[in-house]
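Rest of the complex left out; these chains stay put.
Per-chain residue numbering starts at 1, and chain names A, B, C and D are given in the order in which the chains are listed.
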Amino acid sequence: MPKTAIYPGSFDPVTNGHIDLITRAARIFDKVIVAVAHNYHKKPIFTTPERVKMLKETTKGIKGVTVESFEGLVIEYAHTKKVNVLIRGLRMISDFEYEFQMALTNRRLAQDIETVFLMPSESYAFLSSTLLKEAAALGADVSQFVPKSVEKPLKERLRR
Amino acid sequence: MPKTAIYPGSFDPVTNGHIDLITRAARIFDKVIVAVAHNYHKKPIFTTPERVKMLKETTKGIKGVTVESFEGLVIEYAHTKKVNVLIRGLRMISDFEYEFQMALTNRRLAQDIETVFLMPSESYAFLSSTLLKEAAALGADVSQFVPKSVEKPLKERLRR
Amino acid sequence: MPKTAIYPGSFDPVTNGHIDLITRAARIFDKVIVAVAHNYHKKPIFTTPERVKMLKETTKGIKGVTVESFEGLVIEYAHTKKVNVLIRGLRMISDFEYEFQMALTNRRLAQDIETVFLMPSESYAFLSSTLLKEAAALGADVSQFVPKSVEKPLKERLRR
Amino acid sequence: MPKTAIYPGSFDPVTNGHIDLITRAARIFDKVIVAVAHNYHKKPIFTTPERVKMLKETTKGIKGVTVESFEGLVIEYAHTKKVNVLIRGLRMISDFEYEFQMALTNRRLAQDIETVFLMPSESYAFLSSTLLKEAAALGADVSQFVPKSVEKPLKERLRR
């Protein structure tokens, strides 16, 4: 039976750090579902369909990867997909704490689902999407941080 | 002379982690005043009287505990109550830093008041009220994280 | 093809925290090889064969788990076994840093091998084998921290 | 050739911790440019000209220090000034992470610019401008945390 894992996130937008992590996950699991959270209470830069489209374009070369969006609790979404593994990236201490809180809360809510943590390449370990957007908004050339197809729409969106 | 300590917080709403800490504090000090901050610049889910009421209900079995609300600086409130001990819970690193900053700031403002830190049970060490509210808002069953009497009002309030 | 992962460690001795992690790993991977490091420069309490034997006894009920020992670099051992996934547990911040350093060093030495991190149950998140041994050496009852079959030999060994 | 360094920040308002750091920087570098970020997306308490004025008043006794404001990316501002050293203060772990992310992002954007970190006096190591403003807003006497000339305008502004 193929092993499937879900990599949930907001991906607003997808960065090279995400692509790095998806590539690593795809080497471990047979199928990786990248799951874009349609989170109602934050104001994303890109709409859910836009984020899904960007991810599809930038991950199409990685074997076993599909992209979807979901609403509500990630554990309920995992139950629906009959998947018992969630993937998260760990970059820094503050990640660590938030991720652990979330993973332990999820475990309490659904004992059958396990969260596994992967390390991004150290080239992306410092990459914060908040800083990325701030820098892009101030006119920085962020071509080394995001996939080529994301660069232009990000710039346009932030310059509005 | 009975030893009294103040446990200040926003308690929006009270969680099982808070109850655990209050129970521990009550074993150390003769009297524990749970002090609900009427903080004007955050938007709580529950009003100050609602939070006080919930705390009173859920702590009425714990000997030596009273519940009040206060406005302004906690050190001035402590002076008014003639109490020189504040209690705070420490769960994680980020808590640690924020709590230390606050305690040192309070110490600078009032040299006579000491902050003591207690550890919650490891069952609640990961419990973040922000994550709790997010999960509840997405429809999660949070019955294991909050007292029974809080569960229903929390669900109703977040579903509005 | 079955997915195999290696869980390397010194397991001196195996604790309930290790058993918890092995159980979780076995739910994610088809095969889990628990690999006892025959580390020449530390002075373990138990010999390598003793540690292997203890692990075999305490994991025999967990499906897909085998126990072996290895010498030298874990990445070379993984290459020999044709396994590309290492498993490590993450409990606290200090773990996090050491584990990341080790995982990044391993990645540099062997690009094909990925380290995945799992979270133990919060009941074991604080369990430090150093503290465990110190407490046991001072006569503490450590029956809740180690498997039943480990308790007696640990006591005997530390009391020498 | 005199060594020049830029100390960028929002300085909203300047605290004794900032003054401590500027004093230390001025002992290491021949010239220190304190650069007030005219950050368009946060809501500062004081306007950029007000913050520049406060800094000028409170640093006028420190040899080699000038005060300016800048817009946009700090690395572009540094390029304009032909300065290759940025100074930042490090107080706590959370600072550390944010500062490192920012410094590494800046390094990626401008390889020629180096960030150096200085430690404030331990008397100011806990001083958070957020807590400072919260305390001041609640009526605390913050005279020991900010320069004398800042105290009154801070109180007036927060009491509005």
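Keep in mind that, in the parts below, a contact is a pair of C-beta atoms (placed from the backbone, for glycine too) under 8 Å apart; a residue touches a chain by one contact, two chains touch by 3 or more.
This one's a predicted model, so the numbers in the text were calculated from it and none came from an experiment.
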item	value
Homo-oligomer size of the whole complex, from 4 visible chains	6
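Definition applied: only the chains that are shown with their structure count from here on.
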item	value
Chains contacting each of chain C and chain D, listed by label	A, B
Label of the chain whose CA centroid is most distant from the centroid of chain D	C
Leader among chain pairs (count of C-beta contacts)	A-C
Listed chain pair A-C, A-D or B-C that repeats interface A-B [over half of contact pairs the same by residue number]	A-D
Centre-to-centre distance between chain D and chain B (centres being mean Cα positions), rounded to whole Å	34
Gap in Å, rounded to a whole number, between the CA centres of chain C and chain A	30
Multi-partner residues of chain A (each touching 2 or more other chains)	93-94, 100, 104
Contact graph of the chains (line, ring, star, complete, other)	other
Chain pairs in mutual contact under the definition given at the outset	A-B, A-C, A-D, B-C, B-D
Residues of chain A touching chain D in the complex	92-94, 126-128, 131-132, 135, 137-141, 144-145
Of chain A, residues touching chain B in the complex	41, 72-73, 76, 93-94, 97, 100-102, 104-105, 108-109
Interface residues, chain C side, partner chain A - complex	3, 24, 27-30, 84-85, 90, 93, 96, 100, 103-104, 107, 114-119, 122
